[in-house]
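What you see is the complex with one protein chain gone and the rest in place.
For reference, chains read A, B and C in written order, and residue numbers begin at 1 within each chain.
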Amino acid sequence: MSDTPMLDQLETGPWPSFVKDLKRTAAKKPQVKDLLGQLERSYEEKITHWKHGGIVGVLGYGSGIIGRYSDLPDDFPGLEHFHTMRINQPSGWFYTTAALRMLCDIWDQYGSGVMNMHGSTGDIIFLGTTTDNLEPCFQALAQKGFDIGGSGSAMRSPSCCCGPSRCEWSCYDTMEACYDITQEFQFELHRPGFPYKFKFKFSGCPNDCVAAVARADCSVIGVWKDDIRIDAAAVKAYAGGELKPKGGGAHVDKLDIQKDVVDLCPTQCMSWDGNALKINNRECNHCMHCINLMPQALRPGTEKGATILLGSHAPILEGAQMSWVIVPFMEMEKPFDGLKELGANIMEWWTENGKNRERVGELILRLGMREFCLAVGLDPVPQSIKTPRCNPFFFWHPEDFEAEAEGKTYIKL
Amino acid sequence: MSDTPMLDQLETGPWPSFVKDLKRTAAKKPQVKDLLGQLERSYEEKITHWKHGGIVGVLGYGSGIIGRYSDLPDDFPGLEHFHTMRINQPSGWFYTTAALRMLCDIWDQYGSGVMNMHGSTGDIIFLGTTTDNLEPCFQALAQKGFDIGGSGSAMRSPSCCCGPSRCEWSCYDTMEACYDITQEFQFELHRPGFPYKFKFKFSGCPNDCVAAVARADCSVIGVWKDDIRIDAAAVKAYAGGELKPKGGGAHVDKLDIQKDVVDLCPTQCMSWDGNALKINNRECNHCMHCINLMPQALRPGTEKGATILLGSHAPILEGAQMSWVIVPFMEMEKPFDGLKELGANIMEWWTENGKNRERVGELILRLGMREFCLAVGLDPVPQSIKTPRCNPFFFWHPEDFEAEAEGKTYIKL
Amino acid sequence: MAEDRITDIGPPHYEQFLPPVIKANYGKWKYHEIPQPGVLKHVGESGDELYTVRCGAGRLLTTDYVREVCDIADKFCDGHVRWTSRNNIEFLTPKKENVEPLIAAIKAQGWPVGGTGHSVTSIVHTQGWIHCHTPAIDASGVVKAVMDDLFEYFGEHKLPAQVRISLACCLNMCGAVHCSDIAILGIHRTPPKIFHDKLRHVCEIPTTIASCPTGAIRPHPDKNIKSVVVNAERCMYCGNCYTMCPAMPLFDPEKGGVALLIGGKVSNAKHPPMFSRLGVPYLPNNPPRWPETCQAIRKILLAYANGANKWERVGEWITRIGWSRFFDICEIPFTFQHIDDYKWAYDTYNTSMHFKF
Partner (left out) sequence: MAEDRITDIGPPHYEQFLPPVIKANYGKWKYHEIPQPGVLKHVGESGDELYTVRCGAGRLLTTDYVREVCDIADKFCDGHVRWTSRNNIEFLTPKKENVEPLIAAIKAQGWPVGGTGHSVTSIVHTQGWIHCHTPAIDASGVVKAVMDDLFEYFGEHKLPAQVRISLACCLNMCGAVHCSDIAILGIHRTPPKIFHDKLRHVCEIPTTIASCPTGAIRPHPDKNIKSVVVNAERCMYCGNCYTMCPAMPLFDPEKGGVALLIGGKVSNAKHPPMFSRLGVPYLPNNPPRWPETCQAIRKILLAYANGANKWERVGEWITRIGWSRFFDICEIPFTFQHIDDYKWAYDTYNTSMHFKF
């Protein structure tokens, strides 16, 4: 009888089976056999058999390695040490097969051969090696140009959508921004010195294909300021059914421009007279809906850059947050000085003021947007809010009174 | 020169002038002259000259009187004592002139003759009398059938829209409910024993003409369960322009049924083919919009009652709240036993658990809807929420596990 | 004597005050019309008609004034009259022929007729300097000034929808201004001054400390003084401490003033009820006519009248165009005060790319 009767049931079915894959490797690697064995045990008992991680790492770095030990080392000796190495992925997760084979070779040599392509943050995840192997594996990788990613109270490996490399909508160079920011903050990435983790994610447009708004303390999302470019002939081709909605990605074959595009525009800033599509761009929210539906007819404008949003994270501790707008528009030309400076200011303020395990978004909620903006050098902008406050509990600072003395008023009369 | 040059400027202009009115009374009543004098002083100095109220009242009651003393008693001796008496208004603020003249006579005898018709809570407000006059004034009123209203940490005088007395939309008898509940809770109204104030307001339909949702701990708002009644001929008359939108109350003379009614229905449950208006009543939100626009064509259904919402109050301390739904539909027939029982349960739970100056809505937020519902005997209903929680931090009680053991599941599969 | 005392009788039963036509048609009204601004015609299933003439009134009034109201009601309404939930007076009569003379009599008195339908009706308000101890501004005076200024909108149905203005003279918000199309709010802007000598005698220190929602109050570091100190940076001038402790007034004649909160509503029509939100953080406290407040309200009202779609309440209009466009149009500079930093602030932050440049 099989050692893993429950897992074996996952070998069937049309979706690729990790069990099949692991079993093949298990034939060569005893620790992978143990891994399957312990997993089977978890399936039987419905609990994890991993112990709380200890602190392990490579020389000089405080992050990038997650210590992991089995609580059944006697039954599964191959899992006694089974640490994770997070390897910082290249921008956009592009590889040559040469690079991939090299990574596989190194991981076969120093580890279990089990990996994640990729971890949720974006790293290449090497799952399962011993404490001794960490340093040699790291240096073998480094020789080939790869470095370890983040973990702990550090900057985490930034990630980005494929952006200009494979998408017509990207409003800035996500790939280069991701690379450059990662390089800029190498120290912060490898040496945890923050109150908690800090993540950057870069999406090229408001479709947000790396889910930056939901899971990056600093979410950089491309946007344009001027007018959506319209190819009038192509619009007609969509209206006539020659071009398919979403380039063929939808469940319907023909667009009804009034109902599908115009009526669903969230700002109602479009109109269609059966012949020409008009957009009142001043009122457009850059939601991408119309562009998504007619990729051959509409394109973002040409005055491009990014919106900087801050604060998202998972629910620990105050409840999940999404990032909110702090800079509606930032130029995003290399070398991204604006973002680097802002990023550094934010990290500095947060490090000085944040409590242990307090994400930057939670700190802002605790101390207030005013204190945050003043510290990092930002003006208040209406784009950062959905609505103004409804409570009357607002503060006045001596500077406000000084400004009033100099003639500041709160509405032009 | 006038004693009140600033106030005098408020004698001009088309809106009725309280200054003119007070001046006329000031000729007969020295304290009103003082009142104008002190008010003028406030206008000059831009601060109030009323001191913090002291505790005064009538025999046996702990509420209904607001002590008020001038901080300039030497300059304005008539204001040394200048207390407020809150007199519980009749439902719907209906009067005969005989009753009004009687009230005026009593107030001229015992007080300043200055009043508010009405206070924000709904009481007849008698502004300005001395401590000595409180009890005789009260008894003079009581002889004529009027009683004092609420103040302090007590039940407050309930109020209601005119409802069935003058409105075709009322889904229950607001006037009688208001009267009956006021009578039921006389003790609580006159003898403060709560953690803080407690207000009831009764509106006959979702137009909510007493703003119950915004300013009553317990907001009782009429609603129907069945189908909106449609007079098809009248709908056509609106379409044709023979009948005017809002019965003439609008700025436009003719209705566009598609654009004005159907397109603005928040649930999109209506349709109009140029001839007949259809409503998918199952999806209707009872928002009243379509009825408001065509009062001669549409009426609420006939299966009527009220929704009970709980929790609204002004911003002290946690920020303003609106009431939220706790019972989507309650029968509202005399003697309103359901509401009385629920009201009593709520007050009991709140009195037991509330902190000083904690409104019932704040207490629920602090202890949770589950504890509240279980204590007062309510089931969880989806109508009480806009959306379910987005955080994963929910509790499980032993009862839940027991129910599961008995077969309870969380989705029917 | 004590045995003769009458207590706990509650208010009189309303029925005795209802006009006969109402008693006859109670709960059986069929529809209404608004034949002209300020006049309602309700028609019963019986065919009976009831005419209501709505008359604007100061809410602060005297027995003399009320007697004048009675005179008119006696003459045209068989002695029947009511007040509305917004402090207007309603004269009620089943006789159509009485309506015009009734209106004439009201106008002869110098009182306005209106407040129905798409108008600006009376301003719900509070005490102000006439009778309260915490106001930052007056109430009746501001209301008089604003209503004078907006008078044309009371007697005509020329707005995209009804506009409800309310006023509260301090953060206690007795006017329940938190859900008004336009809310006028008196605000203090300086922390309380502490009179230590008085405090010791009239205030309980623990209660005083507990009263502060932001935790700004601490015991005085010098134990001998037996008083408290306020951390000015955490104080948001709510006056809660003053309510508990009269030795901590927070009035400052120069710094106090008016804030306007905008876009609230109560009814469920189309859009659910909405809170009013900070529009203009501060306008100076300028009696007797608060010109800046009047001008700011007029400016916002005109922008609304001009920009809103048919049937759109102020808050619905702003929701559609977005707050940043609203601030643009009304020429209101965006300030830190607009950004929420109280307890539920997060939900007001813009967590999307939905905004306008």
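Remarks
Keep in mind that, in the parts below, a residue touches a chain if its C-beta (ideal position, glycine included) is under 8 Å from a C-beta of that chain, and two chains touch if they have at least 3 such contacts.
These numbers were taken from a predicted model, which means no experiment stands behind them.
Note that of A:143, A:271 or A:302, the residue touching the chain absent from this view is A:143.
One of A:168, A:226 or A:402 touches the chain omitted from the figure, and that residue is A:168. Only one residue in the set B:76, B:94 or B:324 touches the chain that does not appear here, and it is B:324. In the complete complex, the hidden chain is touched by one of B:102, B:261, B:309 or B:342, namely B:309.
Contact residues of subunit C toward the unshown chain are 268, 272-273, 344, 346-347, 351-354.
Contact between subunit B and the unshown chain involves residues 206, 208, 213, 221, 223, 225, 266-268, 282-287, 307, 309, 311-312, 321-325, 328-329, 365, 368-370, 373, 380-396, 401, 404, 410-413.
The working rule: only the chains that are shown with their structure count from here on.
A separation of 47 Å divides the Cα centre of subunit A from that of subunit C. Averaged C-alpha coordinates give centres for subunit B and subunit C that are 13 Å from one another.
Chain contacts: subunit A has residues 390-393 touching two or more partner chains.
Multi-chain contact residues of subunit C (touching two or more other chains) are listed as 171, 173, 178, 213, 238, 264, 275, 342-343.
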